[in-house]
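Written below as structure tokens is the structure these notes are about.
Other chains dropped; remaining ones untouched in position.
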Amino acid sequence: MKQNRKINQVFAMITDFGFDFSVASMKALILKEFPGAQIIDVDHSIKQFSVLSGAFVIDKIYRYFPQLTVFICVVDPGVGSKREPIFIDTGNYKFIGPNNGLFHYILTDPKVSYSSWSIKEEFRSVRSTTFHGRDLFTPAAIEIAKGNFDIVQSIDKEKLVLIPLLREDVSVITYIDGFGNIKTNIPFKDEFKKRDFLNLNVSGAHHLVRVSHTFSDASKGELLCYKGSNDTLEIAANLASAEKILNAEVGDSVTVEE
Amino acid sequence: MKQNRKINQVFAMITDFGFDFSVASMKALILKEFPGAQIIDVDHSIKQFSVLSGAFVIDKIYRYFPQLTVFICVVDPGVGSKREPIFIDTGNYKFIGPNNGLFHYILTDPKVSYSSWSIKEEFRSVRSTTFHGRDLFTPAAIEIAKGNFDIVQSIDKEKLVLIPLLREDVSVITYIDGFGNIKTNIPFKDEFKKRDFLNLNVSGAHHLVRVSHTFSDASKGELLCYKGSNDTLEIAANLASAEKILNAEVGDSVTVEE
């Protein structure tokens, strides 16, 4: 097997572990094999077990990275169950994680072509199962970064899991940050900017929300909505948490009504 | 244009974004141009929109960094308004950020000489405005790190914005950390150490505060003050949050009374 290690191979991590020492053990393993690696913490504050939030973050971030970046993605409510560890290769980017919908946006993007692989049983079975991030996904990512594809085998594309909620083309809350600011998957239309207020329906409740990204335009505790950094509709509150005001959770439905 | 890229060019980031995936997109762009870059997260937990806290952190940290470090500084309540993106060059250190007071301490330090530049309109206008940290300040920092000064033009020093509050030489709360410990801009005098208690006036309320850095000297919930890591007066509480006890916010006045 020919190996061709990049000196500054980039690894990017997306997990729901929180930023504590469990993440460091994954980095430590990488440094043993890639002493000059660039390891980027994309986000460890994904809402725990929210595959939807994880999928959203992966989709919004990966195109900014250098080609051949290896993404280690672990948001895994099914740890311990039989869901397969997979490897999705778009040619430009490599993604390793559980087959649970985390790669929904990549798999359904008509502009992206990819090959799909599962980690072989023989690679999995010899490993501890106590912490898959460290004991399975990171070692697999290291082998793949080294160009060792002996550890994977092809998997049929129809076996790749998508997120059922997103297949219905619904619009939902996809992410809530530490300030309580809410991101959605609703593309922000130019016409929204022309209005003073949008009539938002969040989980069945109606809210007339000011269209502005200038927080000081709103009174204290007032909601605002605007075009977020990913060109989608975001909802925040001036000096307050939109999450708390709306009692919102990732996955809740959001629509813009006329 | 001659370019001279350092292999391990250091970039240091100071923002109020919180540590989530928006920061990672900025790092990803840097790695495309500087594969061996050292990217240091100085602080992403600056109180949101607190230019004062951002300015304080920049001043207290930059001298520890290697020469030619490029600082990307984004605490920007005026995002979307007309405030200019600027570049301050002290020769040893390079700072990129909004012209809103964030560089107050550097600009007013009699021991520091600097040149001042604004990012040219032609560089700005072709860029998305949805997320200036990623779409404007980081690309500008990358060009400057590459030695491409074609993107900037000189700006008059009298146009550089300072923080009005600090020009009156008042003493204020400059930073509150995650534990509720309070930092101020009051130089800690040797004579403070000789006293058992300091009479502190915080936003008009008087507090007799024990002078000690040994938390166990105080009873549970008792306030303490001491010489902080930046040689300024800090206020904490034993097993409690000084922020909550004093109902304190960044910018509140603090004075030591006789």
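Read from first to last, the chains carry the letters A and B; within each, the first residue is number 1.
Here is the rule we use: a contact is a pair of C-beta atoms (placed from the backbone, for glycine too) under 8 Å apart; a residue touches a chain by one contact, two chains touch by 3 or more.
For clarity, every value in this text was computed on a predicted model and none was experimentally measured.
Oligomeric state of the entire complex in this file, given as copies of the one sequence with 2 shown: 3.
Please note the rule applied: only the chains that are shown with their structure count from here on.
Our note on geometry: subunit A versus subunit B, Cα centroid distance of 30 Å, whole angstroms. If you check the complex, the residues on subunit B that touch subunit A are 18-22, 24-25, 27-29, 31-32, 35-37, 48-49, 77, 79-81, 130-131, 134. By the touch criterion stated above, subunit A contacts subunit B in their complex at residues 7-8, 10, 12, 14, 19, 36, 38, 40-43, 45, 57, 60-61, 64-66, 69, 177-179, 213-216, 227-231.
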